[in-house]
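Note sheet for the following structure.
A single protein chain has been removed from this complex, and every other one stays in its place.
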Amino acid sequence: MLENNIKALLEHKKPLIMAHLVLGFPSFEENRKVVDEMVNAGVEVIELQIPFSESWDGPVILKANEEALKNGTTVSACFDFAQKIVKAYPDTIFLFMTYYNVLFAQGVEAFAKKAKAIGIQGTIVPDIPPEEGKEYIAACESAGISPIFLFTPTTPDERLKELCAYSKGIAYCVGRKGTTGIKTNADDSLIELIERYRRSIDLPIALGFGIQSKQDFDAIAPYIDIAVIGTKLLIVQQESGANGVGLFLKSLRQ
Amino acid sequence: MLENNIKALLEHKKPLIMAHLVLGFPSFEENRKVVDEMVNAGVEVIELQIPFSESWDGPVILKANEEALKNGTTVSACFDFAQKIVKAYPDTIFLFMTYYNVLFAQGVEAFAKKAKAIGIQGTIVPDIPPEEGKEYIAACESAGISPIFLFTPTTPDERLKELCAYSKGIAYCVGRKGTTGIKTNADDSLIELIERYRRSIDLPIALGFGIQSKQDFDAIAPYIDIAVIGTKLLIVQQESGANGVGLFLKSLRQ
Amino acid sequence: MEDTERGYYGQFGGMYITEILNVCIHDLIRHYKRARSDASFWNEYQSLMMSYSGRPTPLTYAQNLSEYLGGAQIYIKREDLNHTGAHKINNVMGQGLLTKRMGKKRVIAETGAGQHGVATATMAAKFGFECEIYMGEIDVKRQRPNVFWMEKLGAKVNVVKDGTKCLKDAINAAFRDWSFSMDTTHYVLGTACGPHPFPEMVAWFQSIVGMEARQQVVAETGKMPSRIFACVGGGSNSLGIFSGFFDATSVELVGVEAGGLGLESGKHAARLVSSEGKIGVAQGMKTVFVQDNEGQMHETHSISAGLDYIGVSPILAHLRETKRVRFEAATDAEVVEAVRLTIRKEGIIPALESAHAFAQAIKEAPKMKKDEIIVVNQSGRGDKDIFIIADALKDPEWEKFIIEKAEAYNAGK
Partner (left out) sequence: MEDTERGYYGQFGGMYITEILNVCIHDLIRHYKRARSDASFWNEYQSLMMSYSGRPTPLTYAQNLSEYLGGAQIYIKREDLNHTGAHKINNVMGQGLLTKRMGKKRVIAETGAGQHGVATATMAAKFGFECEIYMGEIDVKRQRPNVFWMEKLGAKVNVVKDGTKCLKDAINAAFRDWSFSMDTTHYVLGTACGPHPFPEMVAWFQSIVGMEARQQVVAETGKMPSRIFACVGGGSNSLGIFSGFFDATSVELVGVEAGGLGLESGKHAARLVSSEGKIGVAQGMKTVFVQDNEGQMHETHSISAGLDYIGVSPILAHLRETKRVRFEAATDAEVVEAVRLTIRKEGIIPALESAHAFAQAIKEAPKMKKDEIIVVNQSGRGDKDIFIIADALKDPEWEKFIIEKAEAYNAGK
């Protein structure tokens, strides 16, 4: 389903924008405003991160995870919120991003089924490589949502191909080593990396590379299918609120 | 010389009193007053302790040693003072008490000669056993002063006899284990100890046993030749001055 | 142990890593496997530990303690006599040799109590590696002496202010560093946790403890011990000594967790013996964690920083299921009492971590027969813990000393 939806969108627009937020940070009300701004700015895919106490993200997202948990954000509240928001914005693609223990704690199959039931189209779980993910992959498949694996600069060509066998809908490609939130220069070596991804990956390529500005976006836009924007949005949100997020996202395509 | 002098005195009076003071504590002026009181109280023998930084005495005498040194008391000043005092009280027997390093530092022979020259009749040096004291004994002999060794409760009979061969004039007998300043009960076991000393020692017996009062003195007086009074006098001096020392000493024979 | 390819022990273990680290960890596995099958590597390791760290560490007969308790004869495996004062150095020097083989020039490590940080900084100084240590802000505060030595040893200590600001957050931070730096850097994980091959590899380096202990106890007493006690933080010292006796089924292996203020208090670090310990996936492994029903990890508590950890080695989680190891917990109060008794009876100061093993042995020894033998693994020495032990024993002279020191510093500035 995700793959078809993405491909359909890509026929009209390229690159798509995939925007990220952390559920419960700073609050669900704020999340709702941010989603609204994102949708109004034309964002096609929204990545809802369910906070986890052992996140391996970079400092900005990590902090947001912590704050959300400190505010008492529970996984079940995230599901409730997601259900409402998916219903409210039926034309937007929503994904869950979280860590494997969140799935594991309630049962991977239950998680996938519930996600599907509320209209989530895919899940990004960075700490479950496909080799550990048999149960996860099977659960996604039987529930009918797409497991989205990560492709990284350190992944050899051979393995890029292997990973494609497990990934559905999107190839979530990482623009540089390290965790989320670090800026990558949109230089020749990044373009070479994308070309390497292209050669081995037959899925739409979503690239996360620490986009900071329209300039970054423009430099890389011709080469990719989906631009992932994460950390920058959290920063903007903290500096100038949901409204700022909307303005920033709109600016990218102006 | 010391032996004859002591014996001559013992023909008239028994026990003799041997009183102790620490030179330079609290000052030479005070020392002079104390000696004057001692002589006036009828003390026959006065033990002048030259202070030493590594004294092994008990706390009261130790403290007096430290204070004297802190006041800048030097060994040569002690000699100067002793010279004057011996001249001033020609009928009193004066002894030096100190530790071996004080002799060693200026040469044992020089020390003995100088002591003799100023009229000192004997020396008590607790940390020089006769086995280490060949040079010391020879120096005393050639200078004509008496080396006075200690006899203690732990000394076996055999050794008591041996020590007599080195000691001249007085056998300085210790009433109990430990250092100076601890009171010994004038009980049966002390009298037994004195009897043991008597059996092996053919010198006049001076006993130091932490005498505190006339009662102590009376209890032991019949058994000994010389009563050594040390720590108590320092305490009296600090409580009630030279005058107090005189009163205390006079009280013993009243 | 089923799937050695990905380091599974029953249902536990695995490699729950982000894709970015995949190649790096496989590279490590390759080097580790090569080293493991190369006898000369172990020889090099052993002779390094002999000449640098004082191995073999002795097995000391605790005669007074045994007589006082009136039951089993107690022997103490003296990991406290290692260079840097704990078993941590065994693992660290082994990984140091491996780092050299991999041609890497930089090491990073997490640390809780600071013992593993000091050991890693020591190894880095010895091998000439650049070194950065991740340490939670709370641990930095309570373990300043170790921070001081790490810095003097040339390491950079990065204060981790995320999450609970403790060991688990330091581990997360180290993984974050590693996902940038894996080309030049080896992550020296400090215990038998994390993704494969760490649990197996760390347990292998620590197995030197068990090999020695078995040989020593048999040579000394002519028979096998009835029980072996070891404290369980991440699991490295316990696996180290237990591994020498796995095949001797008559030997009961007892792992002792931090009972903190009691298992009912919610303030403990008991993963394997408390109801808060549930199977989960974090920090690269599937194992038992202290967590809530939604998979969020709890804050743990122990008087000993080294046992104050949410997870536990997957190998131990498996050994609980197979019942090869029995698990118990000792409370902070029992531990302080065990320290007091061991010092007085044997002149030996156990680390607060190790004192958990002592506390359990002290509970069980009196009920055992006089001809039975107990081995307690003293994983480290306790003088490092003076700030905590002095507080636990409420020593007023110590407080006065610190206050006077502080006044002098305040005056000096």
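Note that the chains are named A, B and C in the order they appear, and that numbering of residues resets to 1 at the start of each chain.
Keep in mind that, in the parts below, a contact is a pair of C-beta atoms (placed from the backbone, for glycine too) under 8 Å apart; a residue touches a chain by one contact, two chains touch by 3 or more.
Source: prediction; values computed, not measured.
J.: In the intact complex, which of the presented chains make contact with the chain not displayed?
T.: Per the touch rule above, the missing chain touches B, C.
J.: Pick out which of B:71, B:106 or B:215 touches the chain that's been left out of the picture.
T.: The missing chain is touched by B:106.
J.: For the chain not shown, which residue from C:57, C:111 or C:331 touches it across the whole complex?
T.: C:57
J.: One chain is left out of this view; which of B:16, B:43, B:75 or B:190 touches it in the full complex?
T.: The single option touching the absent chain is B:75.
J.: If the hidden chain were put back, which of C:141, C:156, C:223 or C:367 would touch it?
T.: Reading the full complex, the residue touching the unseen chain is C:141.
J.: Across the whole complex, list the residues on subunit C that are touched by the chain not included here.
T.: Within subunit C, the residues that touch the unshown chain are 50-54, 57-61, 64, 78, 81-83, 85, 121-126, 128, 141, 144-145, 147-149, 152-154, 340, 343-349, 383-384, 386-387, 389-390, 393, 395, 397-399, 401-407, 409-410, 413.
J.: Which parts of subunit B are in contact with the chain that was left out?
T.: 52-56, 58-59, 62-63, 66, 69, 74-76, 99-102, 104-106, 126-129, 131-132, 149-156, 159, 163, 174, 177-179, 182
Going forward, only the chains that are shown with their structure count from here on.
J.: Graph of touching chains, which shape: line, ring, star, complete, other?
T.: Shape of the chain contacts: other, as it matches none of the listed patterns.
J.: Relative to subunit C, which chain's C-alpha centre is the most remote?
T.: Of all the other chains, the one whose centre lies farthest from subunit C is B.
J.: Approximately how many whole Å separate the CA-defined centres of subunit B and subunit C?
T.: 66
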